[in-house]
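Input: a single structure, listed below in structure tokens.
Taken from a larger complex, these chains appear in their original positions, while the remainder are omitted.
Naming follows writing order (A and B), and every chain is counted from residue 1.
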Amino acid sequence: MEFKAKDIAALLSGVVDGDPEISVNNVSKIEEGKPGTLAFLANPKYEHYIYTTQASIVLVNKTFEPTHEYSCTLIRVESAYDAIATLLQMYDDMKPKPVGIEQPSYISDSATIGEKPYIGAFAYIGRGAKIGNNVKIYPQAYIGDGVVIGDNTIIYAGVKIYTGCVVGKSCILHAGVVLGADGFGFAPEGDHYKKIPQIGNVLLEDDVEIGANTCIDRATMGSTIIKKGVKLDNLVQIAHNVVVGGNTVIAAQSGIAGTTKVGENCVFGGQVGIVGHLNIGSGTQIAAQSGITSNIPEKSVLRGSPAFDYPKYQKCYVMFRKLPELYGQIKDLEKEVNKLKSE
Amino acid sequence: MEFKAKDIAALLSGVVDGDPEISVNNVSKIEEGKPGTLAFLANPKYEHYIYTTQASIVLVNKTFEPTHEYSCTLIRVESAYDAIATLLQMYDDMKPKPVGIEQPSYISDSATIGEKPYIGAFAYIGRGAKIGNNVKIYPQAYIGDGVVIGDNTIIYAGVKIYTGCVVGKSCILHAGVVLGADGFGFAPEGDHYKKIPQIGNVLLEDDVEIGANTCIDRATMGSTIIKKGVKLDNLVQIAHNVVVGGNTVIAAQSGIAGTTKVGENCVFGGQVGIVGHLNIGSGTQIAAQSGITSNIPEKSVLRGSPAFDYPKYQKCYVMFRKLPELYGQIKDLEKEVNKLKSE
């Protein structure tokens, strides 16, 4: 489909600065822009590309002032970043969505399925499972006995949800996610370990998105809980009885050990590790690869392993890099002092 | 089902301290205890909850001496932790277990299946595979050609076991586990890499539990071996030709590079990394996020990356946090010494 600059501007409440009749049929990144595509410029770091891009149309903030010549048509909007997100959403909405029930699939007689489902081939829906309306369950997904899935949720291919877990509305679970495997609980018994049965479940509230191959373990008793609006990236590990507060965002390959409570609106970088039985205050930000080993007050900003105050960590690390010089300075001082003493 | 305090006490060889006739129908955590449930108090850190919990019955160590009023009935046992593990096991044993062979599933004509199997829909069992008695293979699991699985083992949904691997008795493999993918072996050849075929296998001994999405690579030649009683958490990486000794426990997201031998009864925290071709002595404990780059003697306790003696690491890290002050002290000393010299 072709869209004219003037029509896109109207959609986005923007203003055309250039040819209102020029048309595009796809989006591109500004540094790779081709004729017939629309790009955007939000990050000033990328401004130089606008003077050479081949994209036909570029979305810019209304405050943008060019410093060189350029050949594209601009559409000036309040926020180029928000506008491109809106356009991507429209583009995404136009893509055909799967519907219906493909065969062979396995749907237990005692499962209930809402309206307008998509159930892919080789998907499995266990005894007593309750699937809401407009739910999409892609091929080879496993929905265990008694699992509940809310309206409008998308379960991608090969997701595995163990018995008794509960998923809210408008959630997205990417391929390979595992919800509800047994928590890692063993008690020493003589020279070996005895398994502690894990009889709880996992509870995802609404609007949660979980990245590919991420694992969330079932609680020993009660629930491991991921609250409304949480976003977990790929390959994240959430242990048994953890609670992650609303709208917290956790980047890839981070792990949270058992029974730790994470507050709301936290942001964790990638490969962060948090030990068990802690409280992490709301609004906490943790730099990538940090390790948390103690309770954390609200709105902390942390780095290191074990982590402490971010700016202080930066200062310490600068010093760490100077340690050989520091050592030299101490040696010199010792010599000077010995000389002074002998005088 | 309802259970009375006096009956639970009898089961656990405990003593009722309160109302022997009060009954419960579920378990709960002491901090979330509701009427009609049984909770337990093992960790003294949680003692304050016993004075406010709504749980009807609380299991406590027989030595427990309350310091405030409380409203629940106590059952005093030798070890509250062991007792709750016993109860959870009973609870778990009462849950219905899947049996039979669901359709469609794919079972090669040359595979042999033991007594009382569960084989879920869309499970795949390859040519010449040998499945023991009472084995449970959940939906969408893949059992490659020639794989051997011992009695009473549970293979959860979507586990993938490559050709020729061997799994012992009473093992548990959680969803998404991959056993026997090719080891990461490449030889430089001109400007690119040539794959070194990996013709060995993976061998799990008895009583091994493997967490969700954990990967254990097949050996180049011979076997990658996980010995009796080993417990691996989720998202762990075990490279080709590694040997993990009996009853070793490894937390989530740890990785062990090729050909390293880990002793018995080791305990590794999460996100630990161990380079290849090392020997890690039995009884070694490694703190989370540590990195091991050299051979380790028995019963070492380690932290850091590269890791060294744990208490020494703690002392060094305390100093690391003081580096800016240390730097200031050195600057001050230099000034003082220069002043002394000029006098």
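By our rule, contacts are C-beta pairs under 8 Å (C-beta built on N, C-alpha and C of every residue); 3 or more make two chains touch, one makes a residue touch a chain.
Quick caveat, the model's predicted, so the values are computed rather than measured.
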Full complex, copies of the single sequence (shown: 2): 3
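Here is the rule we go by: only the chains that are shown with their structure count from here on.
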Separation of subunit A from subunit B, taking each centre as the mean of its C-alpha atoms, in whole Å: 25
Interface residues, subunit A side, partner subunit B - complex: 104, 106, 122, 124, 140, 142, 144, 158, 160, 162, 176, 178, 181-182, 184, 186-187, 191-199, 213, 215, 217, 220-222, 235, 237, 239, 241, 253, 255, 257, 271, 273, 275, 277, 289, 291, 305-306, 308, 312, 315-316, 319-320, 322-323, 326, 329-330, 333, 336-337, 340
Interface residues, subunit B side, partner subunit A - complex: 27-29, 32, 45, 81-82, 85, 88-89, 91-92, 102, 104, 120-122, 138-140, 156-158, 172, 174-176, 207, 209, 211-213, 228-229, 231, 233-235, 246-247, 249, 251-253, 265, 269-271, 288-289, 305, 317, 320-321, 323-324, 326-327, 330, 333-334, 337, 340-341
